[in-house]
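In what follows, a structure is listed as structure tokens, so that the remarks can point back to it.
With one protein chain withheld, the remaining protein chains of the complex are depicted in position.
Just so it is clear, A, B and C label the chains in written order, and each chain counts residues from 1 on its own.
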Amino acid sequence: MDVQAGPGLMAACYGGGALSSLLLARGSGRLAVGVGHVAACAGALVGLGLSLGVLLGEPGRTIIQPIPVLFPFARLSLSIDGLSAYFLLVISLVAIAAAVYGPAYLRALSPEARPARQAAQGFALNLFLGCMAFVCCAGDALTFLLCWEGMTLASYVLVVSDDRDGENARAGLLYMVMAHGGTALLLVAFLGLTERAGAFDFGALRATASGLDPPTRTMVFFLAFGGFATKAGVIPLHVWLPRAHPAAPSHISALMSGVMLKVAIYGILRFAFDLLAPGAGPLPSSWGWTVLFVGTTSAVLGVLYALQQHDLKRLLAFHSVENIGIILIGAGLAMILWRQEATSSALATVALTAALLHTANHAAFKGLLFLGAGSVLCRTHVRNMEELGGLARRMPSTAALFLLGAVAISALPPLNGFVSEWLTFQALLGGATRVQGPGGLIIVFAAAMLALTGGLAAACFAKAFGVTFLGRPRTPHAEHATEAPPSMIAAMAWLAALCVALGVAPGYAMRLLDAPTSALLGGAGSSAVVAARGPLVLSVALTPSGIGGTAMSMTMIAALLVALTAIAWVLRRGWRRGSRRTAPTWTCGMSPSARFDYTATAFAKPLRLVFAALYHPRRDVTHETSESPYIVRRIHYAGEIVDLAETHIYRRAARDISILSQTIRARSTGSIYGYIGFVLGALVVALLLVGVIYR
Amino acid sequence: MSADTVQSIIDDLGALLLFTMILIVAAGQIYRAIYAVAAQSLLIAIAGGVLAAATGNVDLWVIAAITLVVKATLLPWVLHWVVQRMNVRREIEPVIPIAGTLALSVLIVVVSFQVSASLGPVRQAITGNALPVGIALTLTGVLVMATRKTALTQMVGLFASENGIFFTAMAVSQGMPLIIEIGVILDVILAALVMTIMVLRVRSTVDADIADLDRLRG
Amino acid sequence: MTVGETLLWVLPLVPTVTAFAMLTTRDRRILSALDVGSSALLLALTLILAREVAASGPHALGVLRVDDLGLVFLVLLVILTFAVAIYTVGWLTQAVAVGNMQAKYLRSYFALVHLFVATMVVTILADNLGVLWIAMEGTTITSAVLIGYHGHHHGLEAAWKYIIVTTIGISFGLFGTVLIYAAAAATGVQGSAGTLSWSAMMPVASTLDPGIVRIGFIFVMIGYGTKAGLAPMHLWLPDAHSQAPTPVSALLSGVLIKCALLGIIRFQTIAAAACGAAFPTYVLLVFGLISVVVATPFILAQHDVKRLLGYHSVEHVGIVALGLGFGGPIGTYGALLHVVNHGVTKALAFFAAGKAIARYGSRDMRVIRGVLRVAPIGGTLLVLGALSLAGVPPFSIFISELMVLRAGIGLGHSVAIAIFLAMIVVIFAGLLHHAGGMAFGQPTAAASREPESWSPLVGMLLLAAIMVVLGLGIPASVDGLLRRATEIIVD
Partner (left out) sequence: MIGDRSFGLVCLEMALLLLAGPLVTGTIQKIKARLQCRTGADLLQPYRDLAKLFRKDSVQADTASGFFRSIPVLVLAATVTAGALVPVIRVGPPALPLGDAILLLGLLALARFLTAIGALDAGGAFGGMGASREMTIAPLVEPVLMMVVFSTAVAAGTTELGALAAHRGTEWLLAWRAADFLGFAAMLMLLPAETGRIPVDNPDTHLELTMLHEGMLLEHSGPGLGCMLLASHTRQMVTLALVSALFFPAGPAGTGAASLLLGVGTSAAKILVLAIFLALVESSYAKLRLFRVPQYLGIGFVCALVALALRIL
């Protein structure tokens, strides 16, 4: 099939899906949902083919297709180059899983949902996927903005689609408002360019931007960065994220966390390396350092806040903040190193490769984890992990897949999370060697923070997995859980397979990264730089002379690991076949019960105390004593941590604004004399001004 | 009559109009205000007549006549009738003290002169002193509406400011096209009618003055 | 006499005749039929007129004249009138059922509505600035009666405030007209009858005396600005819009304030020609910004849904003023497009809110909860209307706001843009907060679960369709109309 037909076909699939599920609204809801998800899956497959066609097609290929004229003042068009295709690929990969997962999930979660609502699900899902896909394929500012807002709107609908309590509506409101603020910044950034260019399409913008004076260009970049950062949930613009993502249905959460944030990353890369890139010479240094700093902050704070969450999906949402931070570290490093020296541009390629690879990796394992959380949710209807436990014996496949995702996101070998973090470390090391002076130190510090992040993530997921799936069930919800339906398992298995493949044989993925990296940075693509020694070996040459490079082969490590495991297994069986019997866990002689299990709160407590300065933890313990104060009947414990940005910036601002407007409204007059007075006053003042100015 | 005489007559009338306006502002009783408006309209009718005689413009005669009939006779009579019909208190309760209102009206007069002074001598030839007087009348009329309670006083103020407009129209541009003038006057009559109806309606339902209702706010 | 000229005097006549015809019957079905019929006829005639104008330029007949600029407003007017007529059918049944409207006064209600429409038609078609003023005062009188129609003292209070304040306002407008007339007369171009005619004045506008025109424009700006609901002269607006019967609110917010804007535009062109574009630009910018800023706190801290929509009209009139102020082809085009978009969307919002109010028997947004549960379609339309008003694509208002922004950024009014955007975001938050509160959650016990009646839905869906279509793309015919209108203003 010709790649040229791809976009149209994709639009047809998504649009058709949206419309058909809308038309089926009056009829059976299940049919609407089914049709919607099938169409979404088809659209994702088309997107997959399209992106692969571009990525593996002849290098430097860009598909440009005009859109029939809609607005008299702008020519709309699509343009799909390497970068667009890569993000389209990521979107499609997760979208397939979500589309497979969705129907069974929705049915299991709320079987009694009204047809209208189910149809809305199908409609919004297709709209969401379509808009995301076409944001990446947009060839001009207006298409970009329209799809961008469409994406926000569709995800908003999905977030509030389940409005059993007001909580989701509030989360949706916060999300929508912050997204709108971000869009406002984007508007200014884009219009600042389009008005100079006199046209909307990216080609014209590129041409204009290369002629911009540095201050203006930097201002435009930071406007755009602010807009995208809001969408990406970068700290301190993240407050909407941990509320909105959990509120959505889980497969939508997977899409939002795994993919939608990446669209923002796409925007940042598009602006920094493509639209605003100067004709020659490096980018303004302020850009890269800012992005690096912001990325590091988000990574550390994100995982720290994630550690203290007990709501499974909220925890995952905070981890998205962390991973976006890691991606931004790579991107920022690439901005710093780009076009610095001969070899640094190769180094920049390494950094960008790390960022892009982590984009795909995060999409895979975060999608997997959210789907796993969804399976737990739809079987137990509980999101608070304190009320779960012991699920590994009841939902073994789900548990195994979730564990795989946990290992991957904790950046542990031999899975994919480690690969991208390894590349990031290499790039950071290279940066430290190239950038002398304080800059180098900052880069090394970022490396240390990255290591800290990895360790904390491991701790966090030891907690998440252990408390949710291991030990004894703490409540009847968990007690009576059963394994998730096969279609949901299949969707998770698909993503898990991606995690393993990207982890064990990352060299092959580099082939896909060639197009975007060379499109953005010019020069050799990833596979030439990182997979120079064949697809099995990742190698990075750090010093100009080429000596002292680093090489690592995930494949061999994995093989070694498997072999040794086999040997150790034999060893464990023992010389003679020892019998195995089971006995209750040792609890100092008491009869064990679920109350002996370590809770999430307890597990995270040491770190809560270590980082108390960041958490401002609050705990209130009330003793319920009987007649004598020494006999304690019951102890109530309530503890919480505060999100500094939220309490210190957002809550305060919101409160002040509302108080201000309340007072203004209360002071306003209702008497007609005041009305007339205002009119008269306005006239007199205006006349005075005219008289004074034009004397 | 020579143009200068006409000009001087108009100026004197303008001064008189300002005087009546001050009477309206200072009026402590509703009747006084109504009479002052009637007198004001009368003066305007005279001004129309003078201008008509000077320019021989037939339209102006008609306009003067209409003003005499409608504004100097009919509307004051209607107001008078309403006041008697709904036996409200005859005293005018000011929103802010009368002295303050007077001060404000002085300010307005100053502003209007300053504004028209900003036009410069050449352009003042077009407008003469009529413009500042007109502005002053119009704004002061509105000032009265803003600073006097009871709906009736507001209607009085409204008519006063309409007078200001008419005077300007005559003096500055020998009156607008006849049809327009008539239309305007018809509108004013209609408005007065509707307002009267509303006043009586409220008076009959809730025993309060419509202008004092201030439940709707914010 | 060509078709166009005939239509010029037929158009105002249609609603007038209907109005008097309506006084002859008491039967509600006949009244509704007359209502829908005559507004459909009006719509058809207007479309014919539009084709005439597109084909052979402006037509003039005595004091009436139609050009593309007026046509933009006229089309908006007739579309909304039609939608209102359809909506009224079902709304009235319900209103009479709960006793909001007495069956025996219905004919006067319908008659007044059509007189109101007739005056607005004249306002739009008026070429003579005096006639423009007269018709404008006519709209005030008729609509004042409609606002007070319910007869309880809140309604009368609102009506009184409305009639007094707007009458003062447009009497200032008259003063301004007189001054500009004087300036024109002073140039002594032609007979005095001609000098009040806008089309006759435009060619010589550049020779008018700038000083007088400046003062005149200030008076007109304040005067017609009062009628248009620009801050700080807007105070009557939320009262009137909240107290009027819902269809009337839709007409007030959708068309009437736009007519006042048309008046301002006509004078703006004269002022721009006489004393340079800078002067009207800055006046409009100042009032636009004041309106956007002043509206914000009242939108945030509002409990009455119709007052909310009223204040929102203030904000949007401010946006139109900003667009006109930024000027240039883009800004003006955007402003005109915004006039149409806001008219349609705001009418839709009022319709949806009206249905919700009827369901819950209250205008308090703390009482109206979970509309989506009790009325799925109406609730959806309510949310869509709110989102569109807040400027979210793919709805039409986003496009016009985008163009206004373009103009502002292109011409480098950075401060105005900054304030504008900040307020837009805050207002967005407020509006969505209110709309979300009304749409989602568990409905209160007061809510009536009765099925949604068809005619209001048809009316709303008509408007929603226009809203979405204009958001996804501007048809060539509309574009041509707007372009020609823009040329008239900018030239």
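We take it that a residue touches a chain if its C-beta (ideal position, glycine included) is under 8 Å from a C-beta of that chain, and two chains touch if they have at least 3 such contacts.
These numbers come from a predicted model, not from an experiment.
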Notebook entry, point to check: Relative to the complete complex, which of the depicted chains are touched by the chain excluded from display?
Noted result: A
Next item on the list: Check the options A:A113, A:V407, A:A484 or A:V530 and report the residue that touches the missing chain.
Entry: A:V407
Note to self: Just to verify: which one of A:A462, A:V500, A:A524 or A:L660 makes contact with the chain not shown?
What the structure shows: A:A462
Next item on the list: Identify the residue among A:M178, A:L275 or A:A399 that touches the chain left out of the display.
Entry: A:A399
Notebook entry, point to check: Taking the entire complex into account, which one of A:D81, A:D201, A:D514 or A:D597 touches the absent chain?
Noted result: A:D597
Note to self: Residue by residue, what part of chain A touches the chain that was omitted?
What the structure shows: 389-390, 392-393, 396, 399, 403, 407, 410-413, 418, 422, 425-426, 429-430, 432-433, 436-438, 440-441, 444-445, 447-449, 451-452, 454-456, 458-459, 461-463, 465-467, 469-472, 533, 537, 539, 542-543, 547-553, 556-557, 560-561, 564-565, 567-569, 571-576, 578-587, 592, 594, 596-598, 602-607, 609-610
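To be clear about the criterion, only the chains that are shown with their structure count from here on.
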Item checked: Contact-richer chain pair [A-B vs A-C] -> A-C
Margin query: Based only on mean CA positions, could you tell me how far chain A sits from chain B in angstrom?
Written below: 69
Item checked: Contacts with two or more other chains, residues of chain A listed in rising order -> 665, 668-669, 672, 676, 679, 683, 687, 690, 694
Check: Which parts of chain C, given as residue numbers and ranges, touch two or more other chains?
Finding: 160-161, 164, 168, 172, 211, 215, 298, 301-302
Next item on the list: Using the touch rule from the top, collect the residues of chain C that touch chain B in their complex.
Entry: 128, 130-131, 133-134, 137-138, 140-141, 144-145, 148, 151-154, 156-161, 163-164, 167-168, 171-172, 174-175, 178-179, 181-183, 185-186, 192-193, 196, 209, 211-212, 215, 238-239, 242-243, 298, 301-302, 307
Next item on the list: Could you pull out which chain B residues touch chain A in their complex?
Entry: 95, 107-108, 111-112, 114-115, 117-118, 135, 139, 142-143, 145-147, 149, 154, 211-212, 214-218
Item checked: Contact set on chain B toward chain C in their complex -> 115-116, 118-120, 123, 126-127, 131, 134-135, 138, 142, 145, 151, 154, 158, 161-162, 164-165, 168-169, 172-174, 176-177, 179-180, 183-184, 186-187, 190-191, 194-195, 198, 201-202, 205-206, 208, 210-211, 213-216, 218
